[in-house]
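Have a look at this one.
With one protein chain withheld, the remaining protein chains of the complex are depicted in position.
For reference, chains read A, B and C in written order, and residue numbers begin at 1 within each chain.
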Amino acid sequence: MLKPAPSMNPASLSLNRISKVFPGVRALSSVSIKLYPGQVTALVGENGAGKSTLVKVLTGIYQPDEGNIELDGVTQTFASPIDAARAGITAIHQETVLFDELSIAENIFIGHAPRNRFGLIDWRTMNRRAAELLDRIGATVNPATLLRDLGIANKHLVAIARALSVDASVVIMDEPTAALSHKEIEELYQLVEQLKVAGKAILFISHKFDEIFRIADRYSVFRDGELVGEGMIDQTSSGKLVELMVGRSVDSVFPPRTNELGEEIMRVDGFSHPTEFEDISFTLRRGEILGFYGLVGAGRSELMQALFGVTRPSAGSLQMGVEKIVIDSPADAIARGLVYVPEDRGRQGAITGLPIVDNVALPSLSQTSKNGFVRMAREFALARQYTRRLELKAAALDQNVAQLSGGNQQKVVIAKWLATRPTVIILDEPTKGIDIGSKAAVHAFMRELASQGLAVIMVSSEIPEIIGMADRVIVMREGRAVGAFERDELSPEALVVAAAGIEDERVA
Amino acid sequence: MSRDAILALALIAMIGLVSVRFPGFASPDSLLGVFNDTSILIILALGQMAVVLTRCIDLSMASNLALTGMCCAMLNAAYPQLPIVLLLVVAMLIGALLGSINGVLVWKLDIPPIVVTLGTLTIFRGVIFLISDGQWVNAHEMSPAFKALPRAEVLGLPMLSWVALICIALMYFVVTRTPQGRAFFAVGGNPDAAVYTGIDVGRTRFNAFVLSGALSGICGYLWVSRYAVAYVDIAGGFELDVVAACVIGGISIAGGIGSVAGAVLGALFLGVIKNALPVVNISPFWQQAISGAAIIIAVVFNARAERRSGRIILRQAETT
Amino acid sequence: QAEDMRIALVVKALGIGFFEAAAKGAEEAAAELGGVEIIYTGPTDTTAEGQIEVINSLIAQKVDAIAVSANDQDALVPALKKAMTRGITVISWDSGVAPEGRQMHLNPSSNPLIGNMIVKMAADHLPDGGDVAVLSASATATNQNIWIEEMNKVVGNYPGINVVATVYGDDLSDKSYREAQGLMSSHPDLKAIIAPTSVGIVAAAQAVSDAGKAGEILVTGLGLPSEMAAHVESGASKSFAIWNPIDLGYAATMISYNLAKGDAEATAGGEIGMGRLGAVTLGESLDGAMADPFVYDSSNIADFKDIF
Partner (left out) sequence: MTDVERQTELPDRLRSPLFRLMASWEFLLLIVAVLIFFLNTQASPYFLDPWNLSDATYNFTEKAIIAFAMALVIIAGEIDLSVASIIALVSTCMGYAVQLGADTVTLIAVAVVIGAACGAFNGILVAGLGLPSIVVTIGTLSLFRGIAYIVLGDQAYSGYPESFAFFGQGYVWWVITVEMVLFAVFALIFYVLLHRTSFGRSVIAIGNNPTASVFSGIRVARVKFMLFMLTGVMSAVAAICLTSRLGSTRPSIAVGWELEIVTMVVLGGVNILGGSGTIPGVVIAAIVMGMVTFGLGLLNVPGIVMSIFVGLLLIAVIALPIIIRRLRQRLSG
C-alpha cells in the first residue's frame, strides 16, 4: 500500500498535441497523453477512434503531422521504428508482425540481433537469450523452430517476447489478449504486473472492460481522434467510460430474446475431417442462435469452413430442409442459402483493395447481374441498404475498405454476406476486436435476424457473449464436440470446464 | 528430407542416367567442366536469389551482364594495358551502378520491380547498341591477358570456377551471418512486419538490387572474356534461365524462402541438362522442350515437398 | 540536298562485321554513282519479323530500292511483294528470298563451289580422312542449309572424310561455343569442325583452343579475316574461306541502282551490270553468283585482317 501518488511521479512519456491526418480522415487531432513509470494506462475508444494510429506514431511507423513526443523531458523525433526502439519504446502491435519462415529466436531479435566482435550475427547468444525470454512469459517452445510451425496463440507469445527483448522504459500493448486463451491471458496479466514493478510505463489498449478494470491504473478515452477524457481507473465505471467513448449511454446488457424457434432447417451428421475435427453432429432450427464455444484452436473455424464448402469433409452428411446435400464450394453454399462470415477479415473476409460497394455486392453477383452482366445501380442499392442497417462509418460507398478502421471493416464483411439473404448464417467471432457500441449493434442485429426466421450459428470465444446470445451451445475441444448445453444449463464455469478438458482429468 | 537434399539427389540421378549412355560424362574432369560451364549461371542465380528473397525480381540481369561486358571489352580494346584486376573491379562497379538504378526506382518511386526491370532490360540492351554503334568487339581486339583470366588454372581449376566458388562462399556468409542478409528474408517474408521491426524495406531491396547488379557485372566481364566476343545480343534471354534456376532451387518467387545451396543446385540442374543433351546425342531440336519439361517437373515437385498436411495444433490434437 | 535515289540495304542483323563491311561497299558504290543515298538498316536480332517491320517502314518512306539479306526465305515474301506493288525495286543478296518475293537474287558465290570449298579445306589437312562435324548458324538460315546440302553431295569425293553430325549455334557465340564443346565430347575422334558461318567459326576455334586441342582438331569454314586472325595464329584454324563482303555490298547496290533506274531488267539468262565487278548473269530462277570464294591462311591473312 506504499503506492506513491501518481501525480507526484514525473511522466516518463508525454505526447503533446499530436495530430495525424489521412486522406479524408483526421485520425488524431491534437491529443496529449502522459504515461507514468510503474503504471498501466488503458486507452479505450470505439473502432477507428485512432488508438492504433497513436501507437504507430509512438513507435516511429508514422510521423505526426503536428505535435511532439517527449521522453524523460527530452523532445524526440522518431524517423523509424529503430529510433523509437533505441529511445526505449517497444510495442506489441494489433496486427501480428512476425515472419513465418524465420526461427522463433530470430523473430524475437530481428532488427537488433546480438552480434559478435566482427559485427556478424551471433546465433548462439541469440538462441540462448530467446529461450530465457520465452521462459519468462511461460512459453514452452524451442527457439530454433520455425515460426510457421506454431499455433496462433504461441505466435502471439512470440510477439510479446519480442517486445520484451528490448530493454524499454515504455511498453505498448495494442489488444494483446485478442487471440489468447484463458490461461495465457492470466500469464500476460502477471507479466504486466512484473513490468509495473520494474518501473515501466505501460500503454494498454483493449476493448474488454473486465481486463481494463483489472490491470489498469489510469485511463484515456478517444473519440473520433480526440482525447475526450482521462483519469484514474478507480474513479470511474464502465458505464462512464462507455458514455465517453460513444458520446451517449449504451445498454451494455444483451438484447432481450425475441426470437422463436421454428422447424428444423439443418442437420449435420458425423462430420469429420482427416486432421481438423471428428464426428460432429448437431441440428439447427429456424430462429435459433446456436453458439459454438471452445478455446482458440479447438477447430470450430475449420468445421464451419467445411460446412461452407471451403474444405472437404472426409465423412459425414449435411441436410438442409428435407434434402441431403453435398456442398463442394462456397459458391454452392451461398446458392443454398448457407453463408459463413469468416473470422480473419483481412485475409478471408474483406477485399481491402476494392470499394465498399464491390465488397458488399461480391457474393451477391448472381442477384445483382442479369445474364452475366452486372448492374451497378443495383449494387449501390444493395450496399446502401446493408451499410445503413449496420451503421457503417465511412466517407462514401466507393471508398476502399482498406481505409476503414478494423471494426468498420468487420461491418462491411458482415454486410456482404447478409446481402445474399441467407437462411443459415454462420458468424465466426463476429465481434472480435470491435468496440462496445458496434458490438451492441451486431448483437441486436443477430437477434433481429433470428426473429426474422434465420438460423444463426455463432462461433465465439467470449463467454459473456455466448451466454448472452446463444439459445444452445456446443463446446468443442481438440476437434471434437465435448458438450452441449441448453440455454438454462449455461454457466461460465460449465463452459470453461468443458472447453479446457478439466472434466476429463477428474474422470481419469 | 530437406528440399536441397532431394534436389541434390535428383542431380546425381540425372548425372548417373547420362553416364549410362556416355560413361565419360561422370568423370571428374567432365563434371568439373560442367561446373565451369555453369559458373556464370550460378553467380547470376545467387544475385537473383537475393532479389527474389526480398519479394522482387530482376529481369535485367542478362542485359546488365551484356552492357557491362561490352564496357569491359571496349575499355580493354581502347586501353589494353589496363590491369585486369582493375577491369574486374570496374565491371563490378558498373554492374552495381546499373543495379542501383533498378534499386532506386523500386525504393524511391515504389514501382513494381517486374516493371522496372522489364524497362531496364530493354534500355540496357539499347544502350549497348548506342555505345558500341552496333559493332562487335572481336577476339583479336582483346588483349591476351583479358582473355586469359577465366581460363587460367589454379590448383587444376579454371579461374572461372574459382570466381563462382568465391561468390558462393561470400553469399552464404552474407545470407546467414549478416543482419542485411537476414533482412532479405524478413522483407520478403512479411514486408509489413519488417517495417514494424525497424527494417527499411526499400533500402533492403535497393541493396539486393545492387548486389545482383554487381554480380551481373562480374559475369559481364567473365562472359565476354570467356567467349572472347562482345556484341549487343550476348546472353539474350538468359534472364529467364536465371529465374528458372532459382525456382528449381526452391527459392520461392513470393519471397522470404530460399537458400544458397538451393540456388547453386538449381543452376547446376539446368547446367547439367544443357551439357548432357549434346553429349548423349539427342537432336539439338529436342533441347528446348526437354529443359522446359524439366522446369515444370521441378516446380511440381517443389510444390509437393512444400505442401504440408494439416495445421500443427490439430495434428498434435490428433495424436493425443 | 535531296538525293535522286534512295537504296535500302537491309541486313540480317545490325552489328555483324560481315554486313558492316558490305555497307562500306554500298557507300563506295553510292559515291561512284552520285546522287544515291544508302539506308543501311536491319533488325538487331536475326528474326524475320524484325526484318518485316524494317521493310514496312522502308515502304512507308517510299525508297526506290530494297536489297535484302533475308533471315527467312518465305516469311519476307508478302512484305516484299507489297513493296514491289508499290513500285519499289526489290532484290535479295547473300541470303535469298523465294523467287516470287524479289526481282533477282545475288549469290556471293556459286553454291556448289562453296559446298565443295568448305569440305576441301578440311580434307586438304586430313590426308588420312577422319570424322568431321558441321557447326551451322540457325536451323532456318537459307544459305547455310544450301551449302551444307551441296557439301554433302560432294563429300564422297574425299575418301575417308566422314560427316558425323550437324549442330546449330544460331549465330550466337555462346551457343556455338557450347555446341562445339558438345561435339568434342560426344565425338572423341573428331578431326575437324566445319563452320560455314562467321560467328560459328570463331566460337568453334575458341572452344577448340580452350580445350587445348588447337592443331589437333581443325576448324575451318567461312569467316572474316579480322575475326579469325588470332585463331590462325594459334593454329586452331589452318585455313578458311570467304568472299569479299565489301564487293558484295557494292554489287548489290549497283544491281539495285540499275534495276531501279530501268537501265537493266531481271530476266533469265540476262545480264546486269555490277560496276567495277563486271556483270552478273542470271540463271533459271533469276539468281546469279558474284565471284569465287577466296581462301585465307597464315600466308595472306596479315594483309586482310585490318580491312574486313
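Just so it is clear, contacts are C-beta pairs under 8 Å (C-beta built on N, C-alpha and C of every residue); 3 or more make two chains touch, one makes a residue touch a chain.
Note that the structure is a prediction, hence the values are computed from the model and not measured.
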* Structure fact -> Only one of C:Ala29, C:Ala75, C:Ile161 or C:Leu224 touches the unshown chain, namely C:Ala75
* Identify the residue among C:Asn111, C:Asn145, C:Asn162 or C:Ser234 that touches the chain left out of the display. => C:Asn145
* To do: Can you work out which residue in A:Thr283, A:Ser314 or A:Gln399 touches the chain that's missing from view?
  => A:Gln399
* Chain not shown, touching residues in chain C -> 14, 39, 41-45, 47-50, 52-54, 56-57, 59-62, 72-75, 77-78, 138-140, 145, 168
* Absent-chain interface as seen on chain B, which is shown -> 57, 59, 105, 109-112, 114-116, 118-123, 125-130, 134, 232, 237, 240, 243-244, 247, 253-254, 283, 285-293, 295-296, 299-300, 303
* To do: Since one chain isn't shown, list which residues of chain A touch it in the complete complex.
  => 24, 308, 310, 329-331, 333-335, 340, 342, 347-354, 356-358, 362-363, 365-366, 369, 372-374, 380, 384, 387-389, 391-392, 394-399, 416, 420, 444-445, 448
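Following the convention adopted for this analysis, only the chains that are shown with their structure count from here on.
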* To do: Measure off the straight-line distance from the CA centroid of chain B to the CA centroid of chain C, and report it in whole Å.
  => 35
* Which integer distance in Å separates the CA centroid of chain A from that of chain C? -> 74
* **Shared-contact residues (touching 2 or more other chains) in chain B** => none
* Structure fact -> chain A residues touching chain B in their complex are 59-61, 80-82, 85, 93, 95-102, 106, 110-113, 115, 119-121, 149-151, 274-277, 297, 299, 302, 478-479
* To do: Name, in rising order, each residue of chain B that touches chain C in their complex.
  => 22, 24-25, 30, 33, 37, 129, 132, 134-136, 138-140, 151, 223, 227-229, 231-236, 274-275, 277-281, 284-285
* **Parts of chain B lying in touch with chain A, wherever the complex brings them together** => 176-179, 182-183, 185-186, 189-190, 192-200, 256-257, 309-315, 317-318, 320
